[in-house]
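Before we start, here is the structure in question, set down as structure tokens.
The other protein chains are all here in position, but one chain of the complex has been omitted.
First chain written, first letter: the chains are A, B and C, and each begins at residue 1.
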Amino acid sequence: MRKYVLKRLLQCIPTLFGITVISFVVIHLAPGSPIGMQLNPKVSPRIVEQMRENYDLDKPMHVQYVLWLKRLFKGGLYSFKDGKPVLQKIGERLPATVVLNVVSVILIFGFAIPLGVFSATHRYSLLDNMGTLAAYVGISIPGFWLAYILILGAVKMFGVPVLGMRSFAVAELSFWQVSLDRIWHLALPSFILAVGGIAGISRYMRSSMLEVIQQDYIRTARAKGLREDEVYYKHALRNALLPIVTIIGFLIPGLIGGSVIVETVFAWPGIGRLAYQSVLSRDYPTVMTIMTISAVLVLLGNLAADVLYAVVDPRIRYPKR
Amino acid sequence: MKLKLVLLLIPGFIILILVASFFSSRKSLDKNINQLVIGSIGDASYLNPILSQDTASGDVNNLVFNGLLKYDKDLNLVGDLASSWKVTGGKEPVIVFNLRKGVKWHDGVEFTAEDVRFTFERVMDKKTNTVRRSDFELVKEVRILGRYKLRVRYREPFSPGLESWGIGIVPKHLLAGEDINTAAFNRHPVGTGPFRFKEWVSDEKIILVANDDYFEGRPYLDRIIFRIIPETSLSEIELLTGGIDYAGIYAHQYERMKANPDFRVYKRPSLGYTYIGYNLENPLFKDKKVRQALTYALAREEIVDYVLYGHGVAATGPFPNHMWYYNPQVMPYAYSPEKARQLLAEAGWTDSNGDGILDKEGKPFRFILITNSGNDVRRDIAVLAQRQWSKIGVEAIPRLYEWSTFLNSYINPKNFDACILGWSLSVDPDGYSIWHSSQIKDGFNFVSYRNEEVDRLLVLGRREYGKEKRRAIYHRIHEILAEEQPYTFLYVAEAMPVLSKKFIAVEQLDDKKIYRPIKMEKSGLMYDLIKWYVPQESSGISDQWSVR
Amino acid sequence: MLLRVCGLKKFFPFTGGVFGKGGVVKAVDGTSFEIANGETFALVGESGSGKTTTGLLTLGLLSPTAGGVYFEGDNIFKLNASEMRERRRRMQMVFQDPYGSLNPRMTVGKMLREVLSFHHVVEPDFVRERINELLKVVGLDSSYVRRYPHEFSGGERQRIGIARAISLEPRLIVADEPVSALDVSIRGQILNLLRELQEKLGLAYLFIAHDLAVVRYVSRRVGVMYLGRIVEEADTEEMFARPLHPYTRALLDSIPVPDPEIRNKRTMPAGEAPEDYEECPGCRFYSRCPRAERKCKEVEPELVAVEDNHLVACHMASN
Partner (left out) sequence: METSSKILEIRDLSVHFRTPEGLVRAVNSLSLEIYEGETLGLVGESGSGKTVTALSIMGLVPSPPGRIESDRIMYRETLLTGLSETRLRKIRGKEIAMIFQEPLLSLNPVFTAGSQIVEAIVAHRPVSELQARQDMLELLRLVGIRKPAEVASRYPHQLSGGMRQRVMIAMAICAYPSILIADEPTTALDVTIASRILKLLRELQSKFKMSILLITHDFGVIAETADRVAVMYAGEIVEYAPVKNVFREPAHPYTIGLLDCVSGIQKKEGPLHTIPGYVPDLRNLPAGCNFADRCPYAVPVCRREKPCLTEIKPNVVVACHHPKITN
């Protein structure tokens, strides 16, 4: 097992290299330049030229790539936008995004699995049909639109702040209050981020469950005289959950993408927004580094899903070679 | 089954926590803290006045740092860190600054002339990634005459250079020997201003606290928080819930916010204007009559009504109408399609084939009108212009490009027919880089405007320090540009900041404190920020200024 | 000789679950046999005896750990890709599960057309004709070309599988348990068809089965496999008449006799020992063998000829 993981990790390296090269080329080929993003009549062209030089933008692209790589590992990679070390910049925002995404994942699985199981065990009932409808709506609804609606709703109905990570118009709070305040601010954005996942995975869970229910061992369980609950929640559920595990790997890119919108709308100081702003301002070092980190996360997510699959399914073994 | 229970408990638990957090969140709201929360679209980049070029950073830097000079509420230059200054004209003009004594940096070290020269040197350093260097390129030398006195010598007369000394002065003792581009200072600034930097959480907030030793006295507010709300349309939501106290709003939100008893909505003409620029190298726009006709054919009042909900005034030239260099004699082009058609006919454009589009020598009057995407106002202008011009037989095809592409692929290489853009200006009227013919190649004269008289006047205006003489020069420039119409000057929009009514201004008069509402002045709302205050409920003044 | 298999070995490494330790499964451990043109050789054994792996190795679909497969004189593992492709045409396979081996989204006609055109066996103009002919040969109506696999019964599907196998005019067909998934009434049809085709087209079969009874009808010679090795090899009738290896006897004894009268007279076949046997350095059958002696536990018996054309690997066989 350890060997397998190690081998998979080694295989990731060329993939990662390819991703960074392609990203680098694409970003640099995109029109625009990190300098002179503002149309400021007081700036003379000489100064723009000097700044290009300061940022190594006058060097050939492959030299710039090597410089980026070198600085990424040896330090000295600074954002074009605010002169901050890129890794520090990302590190500051990473916790916010991680919290948001972890909570979304909890919401996704916390709601999708019970919903899917319920739909499957009450197939074609009114609630199942409503669930189907809700899932289609959930999958197809634009996230930002839903976000606006929910924000407006929350504010009009309760008059409570919902944007950002915490309340501002407050005096000193106890630890308890601070925690609850944080949770409150997490609720809407993580829900918006999770909506698509809940809708999709609950459907997936439903069909997985329905498929498992057809299996011979479910018939055996019934023939044993087990109660329906035992049949569904012990025998069927365990097996139906197996394919869901692999989805965790696929979930990561979706969440990274979704973060951009959610973080912007909810004023959430995370990576998604940073990535978006960096692309707009052509902050090459930041964009590249975020891309690389995302790629690493996706690759690790896939690996984790595979490993997890082996852990939960006793039938899976990985070849030694 | 255990598992079934778990499946039910997890969502139940999540919902429970949510309800608990809601009530807690509701309870803890407290609107009477002595702080100002300002909503800002973007995060600051450099909290260092040398490096910053975005407004988000500028707003913070203005409170943390002081320049030698500043604009007062009526936009007159007055001393800030300089207690007095004197300009001596001539071929190589000289400015002598006398500095305030006893001003302390936030870390307690005294501010001296060394700091000013250090700031200047850092700006001039080629390795420094600053756009401010342009302002100081004509400075020949900065010489320290004493601990609190220094002299600046220019290579040639350059009156716009004066306001450049409003640049925030940075402390030499903290930055000497550092790489200023990446120094930690840029995230933890130490200035001389009314507020001290306390905390910056990226993309979320910047917290400043009152500087107890401020040379004009401690601000009444305890702290100021800049909060980032990237979706401007949602800052209204945060105003309503008390999440922020101050924010700029869109024109369409004006009426709604005005009706809200908790807020005061202010209006102020912005320092800038929106225009349609014509590529004068394009044969289509070479003729002055054609450009005048295009302006006549645009109902600018209608555009202002439609895109700004009436919150703006039609522009007559390159200057906002509330400034001293604006020429009130210049009359706006009245909307007149007839006049436009007549002018076009004089220029040889007629609809000879009857297809509804004017033509000349077999070529139809058709061009591409570009602007940047992501700006709904400009997009709407493009559509309105297209419609209004179509009435006189001119076909404009709107196109939108992402900002960076727009600049680098179309504007800078002059690869366009006509564009919708806006200029944000400084208080000084100098428009050299926009209108002077020498700025066609690398400057901002991307419409390739050439006029010998304007060239001469622009140079003259830069060399003249006297306000009255400059006024005459810029009035003339205004006249010429209005006549020639290299742009169709569309409008000067109004900025609409919203401020919670809980803030009041405190004036110290002898031994008495006088309270008054916060007023909008020419230079804006924040010029007397250090006098703002949130009365506490127990203080007795809360009745008068109570917040519902 | 059409096919000669020499000392074939195939070991599969495995890991022991997530944290367990691994090892090697000796699926095929030194198998040799020969098949002449137009002849049938049967491999019989329980599941896990390595019959199917031998079949796949014979077709070059797996590469062996050791040993060689000589088809028409050439070791197929030494051939390059294009030579291999050309050989593969002449070695085809019929599978146990006719449903699983057919693409459910392809009509029969399309599937056969694909095979034919991939190998360029017939001119494009004659493909349709050839398909009809093939279906006729395996006893199906030509209207079947437009149908999908799920529209057929098990027997019909197996006929399609056979049609596909013979479409390229092979010399050798490896038939891996071709009838064990079929109903008894259909079994005979398919076995008859296979024999008919052998006579008509001069095919050679490597016939893999777990049931000696089925083999008796189709093959001239039988090899009994046990845990990766042939333990007894003889002409079919000889094998039925004089089984020498105790495992062969167990197999023969296990064949249910369709006569209720004799049910209680039957002795239980050899290998009464349950299946959780232990490995030993000697005979692989040791733990199940009713006649095992000490020698059997220590020394592995060689496959030796006790008579002409009758080979057996058992220490006890000679006495």
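Assume contacts are C-beta pairs under 8 Å (C-beta built on N, C-alpha and C of every residue); 3 or more make two chains touch, one makes a residue touch a chain.
For clarity, every value in this text was computed on a predicted model and none was experimentally measured.
Shown chains touched by the missing chain in the whole complex: A, C. Here one chain is not drawn; of C:187, C:229 or C:315, the residue touching it is C:187.
Between the chain not shown and the residues C:1, C:24, C:255 or C:299, the one that touches is C:255. Residues 215-217, 219-228, 230, 234-235, 238-239, 242, 312-315 of chain A touch the missing chain (whole complex, contact as defined above). Counting over the whole complex, chain C has residues 46-48, 153-156, 183-189, 191-192, 195, 210-214, 216-217, 236-237, 250-251, 253-261, 263, 266, 268-269, 271-272, 274-276 touching the chain that is not drawn.
Throughout what follows, only the chains that are shown with their structure count from here on.
With centres computed from Cα atoms alone, the innermost chain of the structure is A.
Summed over C-beta pairs in contact, the chain pair with the top total is A-B. Centroid to centroid, with C-alpha atoms defining each point, chain A and chain C lie 51 Å apart.
Taking each chain's centre as the mean of its C-alpha atoms, chain B lies 85 Å from chain C. The multi-chain contact residues of chain B, meaning those touching 2 or more other chains, do not exist; every residue touches at most one other chain. For chain A, the set of residues touching two or more other chains is empty. Taken together, the chain A residues at the contact with chain B in this complex read 30-33, 36-47, 50-51, 54-55, 78, 81-85, 89, 92-93, 96, 106-107, 110-111, 113-114, 117, 148, 151-152, 155, 158-165, 167-171, 173, 176-177, 180-185, 187, 229-230, 232-234, 237, 264-265, 267, 269-270, 273-274, 277, 280, 282.
On the chain B side of its complex with chain A, the touching residues are 1, 3-4, 7-8, 10-11, 14, 17-18, 20-22, 24-26, 28-31, 33, 37, 42, 44-46, 51, 53-54, 126-127, 129-131, 133-135, 137, 181-183, 186-187, 201-205, 225, 227-231, 234, 237-238, 240-244, 402-405, 407-409, 411, 421, 423-426, 431, 433-434, 442-444.
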